[in-house]
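All protein chains but one are shown at their positions in the complex.
Letters A, B and C mark the chains as written, and numbering starts fresh at 1 in each.
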Amino acid sequence: MLTGALVLVLGANAAEHSNRSVVKGSKAYELDSCVEPTSVMRKLHPTFIKHQRDITVHHGIRGDKHSLSGCVDCHATKDAQGRYTPVNAPGQFCESCHEYAGVEIPCFTCHATTPTGRKGE
Amino acid sequence: MSQDIDQERRQFVSVAGLAAAATVVAPGAFLLDGSAEAGSRREPAVDKVRYGMFIDTTKCADGCTECVTACEKENGIDLLRMPEGADPEEWDRQRPRWMRTVKVKDRLTGRVSNLPMMCQHCEHPPCVDVCPTGASFRRADGIVMVDRHICIGCRYCMMACPYKARSFIHENVDQQLSIAPRGKGCVESCNFCVHRRDNGENTTACQDACSHGAIVFGDLNDSNSEVSKVLREKDNTQLRADLKLNTSVRYCGI
Amino acid sequence: MSFLTVAFAALFYAATLLLVVGLARRIRLYWKTPAPLKIPTTPAPTTTGGVVLRMFREVVFFESLFKGAKWTWLFGWVFHMALFAVLFRHLRYFQEPVWGVVVWTSPLIKYLAFAMVIGLLGLLGRRIFVDRVRYISAPSDYLMLFLLLGVGISGALTTFVAHTDVVAVKSFFRHLMTFNFETMPNLPVDPLIIVHLGLVALLMIVFPISKLLHAPGVFFSPTRNQVDNPREQRHIVEWARKLER
Partner (left out) sequence: MKKIHYREWGIESLRYWGLLAVLGVFLAIGGLATLYMEHEGHWVTGMNNQIVWGVPHVFAIFLIAAASGALNIAAFGSVFGKKVYRSLGRLSGLLAMALLVGGLLVLVLDLGQPGRLIVAMTTYNIKSIFSWNIYLYVGFLAIVAIYLFTMMERKANKYYPAAGLVAFVWRLVLTTGTGSIFGFLVARQGYGAAIMAPMFIIMSFAYGMAIYLLVLLFTFKLDDRPIGDGLLMRLKNLLGIFVAAVFYFVMIYHLSNLYGTENHEYEAFILRDGGIYTTLFWVGWVFLGMVLPMGILFHPGSGRSRGAIVVASILVILGGFTAMYVIVVGGQVFPMAIFPGKVIVESGFYDGVNGQVLYYAPSLPEFLLGLGGVAVALTATFVGVRVLKFLPESLADEVVDPHHG
């Protein structure tokens, strides 16, 4: 019974998270590294984005390497019809880790999840 | 607020410095660095500039909504859809509007004017004074806008604004433009197409769209700018001048 | 795999084993220990349902502590409830897929780390500043408080000050749980997370030989778990029954 409860709480033994979540078909897939070394990005990407967001909104500095639209541009994939898949769709770059870690992504309640073709952010 | 941010920036720099020191920086790690678009602003907005607008209501045509349509397209407002099950009439009261047309008639003389209304970008904006978190703020270049990352959705700014320029997002939003993020539960308003400012463009969407030449936008602090010249030449007024807010949007012909 | 990862894998297997076996043995001992007399603290319920309800109030609200010592109750209750919530949030490191409720409540629960630390500091202050309590405090009392404080503060620091690679941490534990060592990732070399995990393992190891056994123990407390019906029903334990014959 205890084991059953444990299985219920902890979930089935699904395939474990792979170390590389960059999705094939995105620009990022072709690159060696993100705008910072991967180990830094894994820990500090929220800090980078948050910092960038403040200087963008308050001081109007745009197009820096830590911008969220940069993330979206580089990590969005296209489907067979050539349409973009949102970066927060299941299995996509942002969602796969956040889903695994049980962390919500607050960015995309407001920000575009695919490149929208307008430069700026 | 800006002090806070500077402080945060310093902290951040030290964190990033540590992180960089602790890691061997791989060659090619900064691939995307500096490849920003031409005209992109890398310097902060400064108070040498004060953006402003002149609206000549005598040129404004009755029933024309070119500016409003262009504004909604530019800023992704046209991407919003009525939530399922909403009452269209009620929804119309709840959907955001950055810009609207108004037709006013003088009570005594009966003179009629048409004009577009939007955020007047006050020098002393009441919305900024009342905002509890500092989300409503005035940029160095005079643009009054909302930092939606720290807006808690209290709507006090909407209570305080004498021009009813602000809108609250009443519903979930599933489509946005990268240049105009938008989400449920925050307040927003006209920001003089701030993305165009930051990218070094000289116009606003409404100005570009106006086929009557009724809207002139530019730097009020530059005496050679078109908007400064026209403001010197033509008689103009502020809306609710009695409140002494020193608005950046000036009207002629009302 | 790094040495650190191997060491921590071994440490956590050992700690888990000690915790489970030790706890099972203790509970077995509690189970077997006879309660020769009816000694429920009165006023006590006279029905089994009443006892269950009383035990519930005891475990969830710390009722008798509340009646006895308000300050101790305040800090103790705040600490325990915060700890419970924080543990619940930690489910995300062990579940796959993570429950929705764990994800939704997570942003709120993370601030309860502060409540947990404040509660612990209150309990520590009680041992230091209240003369009577200081007099009866043993080193082990302090040890438990410092251990928990260490766990709480190091954990809060990883959340609020210096982030760590949580995906690697989770993956490490998922691999441990499934005994899958081939693709096991290395633990991040972050002092904070090492301290946090080390203290947790230590806590798991000392748990079955410490005062923390009050957690299972409260359920076996005869003053709490007995029905107040000595007149209606004669209370007699097994070994006494044998003597009677």
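The rule we apply is simple: contacts are C-beta pairs under 8 Å (C-beta built on N, C-alpha and C of every residue); 3 or more make two chains touch, one makes a residue touch a chain.
In this text the structure is predicted, and so the values were computed from the model without any measurement.
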Please identify which of the visible chains the hidden chain touches across the whole complex. B, C
Any idea which of C:P36, C:G49 or C:P107 touches the chain not displayed? C:P107
In the whole complex, of B:V187, B:V216, B:L231 or B:V249, the residue touching the missing chain would be B:V187
Listed in rising order, the subunit C residues that touch the chain left out are 66, 107-108, 111
In the complete complex, which positions of subunit B touch the hidden chain? 1, 4, 65, 68, 83, 86, 90-91, 93-97, 100-108, 112, 117, 126, 128-135, 150-156, 158-164, 166-172, 184-187, 239-240, 242-243, 254
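Definition applied: only the chains that are shown with their structure count from here on.
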Check every other chain and keep only those touching both subunit A and subunit C; list them. none
Longest centre-to-centre distance from subunit B, chain (CA-based): C
Indicate the whole-number Å distance between the mean C-alpha point of subunit A and the mean C-alpha point of subunit C. 36
Per the C-alpha centroid definition, the whole-Å distance linking subunit B and subunit C comes out as 53
Residues in subunit C with touches to at least two other chains are numbered none
Show which residues of subunit B lie in contact with subunit A when the two form their complex. 1-2, 5, 8-9, 12, 15-16, 19-20, 23-26, 28-34, 36-37, 40-45, 137, 139-141, 145, 147-149, 172-173, 175-179, 181-184, 186, 194-195, 197-199
Flag every residue of subunit A that touches subunit C in the complex, lowest number first. 9-14, 16-17, 19, 39, 42-44, 46-47, 97, 99-104
Complex interface listing, subunit C residues touching subunit A: 91-92, 94-98, 102-104, 106-107, 163-168, 170-171, 174-175, 177-178, 180, 183, 185, 188
